[in-house]
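First the structure, then my questions, so here it is.
One protein chain omitted, others in place.
We just call them A, B and C in the order they show up, numbering each chain from 1.
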Amino acid sequence: MPAFLAAYDFLLVSMVLAAVLALSLYLPLMAGQLSLASPGFYALGGYIAAIISTKVFPPAAGLYPVPLVLLEMAVAAVASGVLGVIVGVPALRLRGIFLALATIAFVEILRVISLNLDVTGGAIGIFGVPQPFASQIHYMSLAIPLLVLCMLFAARLERSRTGRALVALREDELAADAMGVNPTRYKVLAFTVGAMIAGVVGALSAHFINTWNSRQGTFDTGVSLMAFVLIGGSRTFVGPVVGGLVLTALPEALRGIADVGGLPGWLAQFLRDGRLIIFGVMIALGTVFFPHGLITPALLERLGRGRRHRVEAA
Amino acid sequence: MSRRLASPVTIVSLIAVLCGALVGHAADPIPIGVSVAQTGPVALAGQEQVLGAQIAEEYFNKRGGVNGRPFKLIFQDAGSDEATAINAYQNQINVAKVVAIIGPSLSQQMFAAGPFAVRAKLPVLGISTTAKGIPQVGEFVSRVSAPVAIVAPNAIKAAMDINKNIKRVVVLYAQNDAFSKSETETFQQAVKDLHLELVTVQTFQTTDTDFTAQVTNTLNAKPDLVIISGLQVDGANLVKQLRELAYKGLIVGGNGLNTTNIIPICKALCDGILVAQAYSPEYKSKINDDFKGIYKDRQKKDPPQFSAQAFTGVQVFVEALGALDKKSPIAKMDLAALRVELNKQLIAGTYDTPLGEISFKASPGGEIVQKQSYVAQIKMDPGGTSGKWVYVK
Amino acid sequence: MSAGATPAPLLALDDLSIHYGRVQALEHVSLDVRAGEVVTLIGANGAGKSTTLRSISRIVPIHRGRIAFDGRDISGVRPSDAVRMGIAQVPEGRRMLARQSVLDNLLLGAYTRSDSAGIQADVERQFVRFPRLAERRRQLAGTLSGGEQQMLAIARALMSRPRLLLLDEPSLGLAPLIVRGIFDIIRELHAAGVTILLVEQNASLALQIADRAYVLEAGRLTISGHAAELLTDERVRRAYLG
Partner (left out) sequence: MSSSLLLQQVLNGLAIGSVYAIFALGYTLIFSILRIINFTHGAIFTLGAYATYALTGARFGFNGLLANAALPLHLPFVLALIGGALFAAVSGVIVERLAFRPLRTRGSDPLLTLVSSLGVAVALVNVIQYLFGAEAYSYPADPFGQLPSAMNFGTSTEPVLVRTVQVIIFGVSMVVLALLTVLMNATRTGKALRAVAEDTVTASLLGINTDRLILLTFVISGFLGGVSGTLIGLSVGIAGPYFGIAFGLKGLAVIVLGGLGDIPGAVVGGLLIGLAESFVPAQYIAYREAVPFALLFVVLLLRPQGLLGRAVVQKV
């Protein structure tokens, strides 16, 4: 086990962070809004943490204080929240694919800006972001509570009046409007909370990967997040979490399988070089075989009910 | 890796090493990791690096490896992003238990993965990471890829020798590429230092295919010299479009253009580009002749810089291991000690490589000191299908 | 199955069940339509009337039972084949191809045919039947009024020369005067020998022109019989004619 942790500590934390990030995309999707803006806020959060920790507080010997990381996360949350409202209010008048495209544009614009500013370091980015922990696995002490908090929030939200309003918006915006749900308010709310979560994850990630640059939080990230949510299942918060965990691990798992002895040489070679071919095919197949995602409310209900009354389930 | 986790790992590996010693350990090949971009948009560089490393593996093993003990390269794809590079590193360090790692391909990836090597205390060698700040990532992080500080001004001087009337200079660079961004800063400084007029700076993206806007802006500035910092495909396309749209002056290309791979793209229009080279296939030495011979045999063309640097990376580790082994037999060292000692030996040594004679600075530890640097000009055959570099200085 | 010793029906639904997800839309529905008849299916909103028509046109999947057209099982065919075999539908809400002209809508109605002379003749025939459409033949269908759109929808369906015409709520959202005009046309078509299955919320209108009728309640058939009898049936009167 310690050997396993040593080899996969980075991956395990990445999986948890991916799950949190997937939730940031899931929240607006609860209200039927496909927003691919999360990577933009993630990038922003990362830059905030990288700038604060390398430029505001000069690097000192030893570990970087964890309270400062928390402070950066808070700053990232506030900044992302404010930007989220600024972008969200006009953008959320758009629906469907149009919102997705507008948010893709937002992410691209942020990327070009970060390439051009001095404070973000252009293409080289910011490096030498100080470490708050002696070991990568200790990032779990922040990542896990973050995931749990976000999951609790999502779980509560799904059962609350606001959550029902969001779902009503997803099912039928006009009807929800008629029922007295203010679409703009709830959509902006979901979008902004998603933005804040993405910003916080970004802040933590800048430390976690030691550096931050314009290649972080781009369209590609958005695409991955969309896969996390939709393959995981977009009708319950458990879906994105599972999707983020599984799909982050998948390419590395394929690498691991290739290293297992006893495979024919060509197969191991293909697993190594063709890892992403398999990954792509698995994503496509996933959508075919799990049209509602891996985790659906019905599945959760069945699991829950199965434990209580087998008879009733029939 | 934390001490708490490290110690069981160390014990396990110690036991493994001891057991190995009992059953003819000396014959076991020494694992050296190679983690470069085998997938993703940077794979173009990564694939050339793999070729160079593979040639080195065969070449040096045929010559007895590390004092008679063979070594083997463990390839783990570092992808084109930071997370994959870190995952590859973790795999090399903890699963494959290599003594040292070569790669990753991008400077940004090294900024991300390098600290993992620092924490695990094993030497890693950047072979194409030229951005400033790489050796500063920490002890154990070195590179054989020269930052362009020395070479770049030489290329401009060479241009000034060819055309004595150069005054107006346009600089173009790929703004989304860390290497080009670092390089252009050096070029721009050199332009100022040489009292030339920097009339405009134009940027592009490595993913761009159309440069007409930049070319128009360049031509409007009426330059005598154009300096391009980009990667091979975008750089060569930019050269091609500049020439097609009737730019007649001199072109200085950065190190990204230092590859035969630009020839199929700009063909006859490549003619006359001055390139600041960290590696030249024309460099005369036994090792470069050998390397170039093997490469040419397989690929029917001169080796590109990425392959030469990868070859050099392997060579440096092999020779450092050999030197270390002579001081104190490495078969008797546990892995952790071997890694630390190897790093010390690496930085202490001097190596005669295809890049010329290289050594490393002690401060910042691991920065390359490269004796030779080259400025060459591409001379294309009349048909425009093949060409070669001719030394300028 | 139901009444009559007459020859095999043109359309026969046998024990048909359909559900959307977990919602049961139709349960054990059996009905038939004989050549030359006008049969109407009445019932409340959401009773499953449109679902029945959509299943006959093969655009919703069937979970149980079968549909026979002219003696052949069509449960497994694709929608385009159903049209090819002679089943045309005038869908609920008319569903114009709003961005194509009136003429193109008509021509697309004849998509399954390849006899261009016959098609041309049929287009003219529809323009005679619906002079309003002739005037607007180059206009985009989306710009027509509701009544004109209904006419175009019917004309378009007739362009495939159907043996069975499925009409889904032709009176929906139209002014009474226009509804009367539409029903006059249905009567004309009946007289011309077209077999029609009519779904209609306006039960009294429907029962007045139909030969036979079925009543659908929450996905099940409850009453069936001659239209004239149903007009006087107490249960029907209370529920649908009141």
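We adopt the following convention: contacts are C-beta pairs under 8 Å (C-beta built on N, C-alpha and C of every residue); 3 or more make two chains touch, one makes a residue touch a chain.
Worth saying up front: this structure is predicted, and the values here are computed from it rather than measured.
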| item | value |
| --- | --- |
| Which displayed chains the unshown chain touches | A, B, C |
| Sole contact to the chain not displayed, among B:Gly33, B:Gly46 or B:Pro281 | B:Gly46 |
| Hidden-chain contact residue, picked from the options B:Ser35, B:Thr129, B:Thr203 or B:Asn343 | B:Thr203 |
| Chain B, residues in touch with the chain not shown (by the definition above) | 39, 41, 43-44, 46-47, 51, 175, 200, 202-203, 205, 207, 209-210, 212-214, 216-217, 220-221, 232-234, 236-237, 240-241, 243-246, 261, 264-265, 267-269, 298-299, 384-385 |
| Absent-chain interface as seen on chain C, which is shown | 57, 59, 78-80, 83-84, 88-89, 91, 95-100, 104, 107-109, 111-112, 156, 160 |
| Chain A residues that touch the omitted chain in the full complex | 34, 90-91, 93-98, 101-102, 104-106, 108-109, 112-113, 115-116, 219, 223, 226-227, 230-231, 234, 273-274, 276-288, 291-292 |
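Throughout what follows, only the chains that are shown with their structure count from here on.
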| item | value |
| --- | --- |
| Centre distance in Å when chain A and chain C are each reduced to the mean of their C-alpha atoms | 50 |
| Residues of chain A touching chain B in the complex | 2-3, 5-11, 14, 115-116, 122-125, 127-128, 131, 134-138, 209-211, 213-216, 251-252, 255, 259, 272-273, 275-276 |
| Chain B residues touching chain A - in the complex, by the definition given at the top | 1-6, 8-9, 12, 38-39, 75-77, 81-84, 86-87, 90-91, 93-96, 107-108, 111-112, 114-116, 119, 131-133, 136-137, 174-178, 180-182 |
